[in-house]
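One protein chain omitted, others in place.
Read from first to last, the chains carry the letters A and B; within each, the first residue is number 1.
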């Protein structure tokens, strides 16, 4: 087998501060475009106040994640974070992103994302209202 | 070097709600079966209420993880999570899994898992009592 490589960017502009976007269909499209049958698929946020993670596509759960992350790393008081002295107000977003993770690596088997029954890939935005990107990188044969 | 690829599932039925299982020997077996000498080994939970992570095989530490995760994302009150309105009682398990992570990627060097002195791979169950899976995917040469 000869090594193949494929790269694609996904762009987002999530309105409001926080939100979750199911990007599984876009990753599946990229995989088809790559022609890779066996390999690994990396999907990562290209920004440090956003996440890519795998979990369930259930709106109640996404609400729970939002409440829980805000409890673990509250946005307010903004002045409670030294990072915000730089003029930013997004220090909490840098924390939330660490809990949810920067990236996922997904196995590719027989030309498909090799997923369990409920796995879906999400872009998690914690400092929205601006254009931001995720990266898909596929290698294999 | 020609690209090789290998896939194997591990099955678990952890009694009770939560538990940690050392799966390092099974991953080492899969690596031998793959014949890969240089590459990457992905190990991921296929379920969204479970983790695969690397840490120490020390029972006191596992107790501490369990207590700590329950503090960060308590199981009770079950009705405190909107996800549980779907009839589930496992919303906390979806949180705990994000803290501990879905997957690990381990370097393969000279046909072995390229580990530091105490690294061991664990399957972390947060919603047990049912049959669930982890995936091993190895690519390399």
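Keep this in mind: contacts are C-beta pairs under 8 Å (C-beta built on N, C-alpha and C of every residue); 3 or more make two chains touch, one makes a residue touch a chain.
Please read all numbers here as calculations on a predicted model, not as lab measurements.
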Residues in chain A touching the chain absent from view: 2-5, 7, 40, 42, 44-48, 72-73, 81-86, 91, 94-95, 97-99, 101-103, 105, 133, 135, 137, 139
Positions on chain B where the hidden chain makes contact: 1-3, 38-40, 53-56, 58, 60-61, 63-65, 68, 72, 99-101, 104-107, 109, 114-119, 139-141
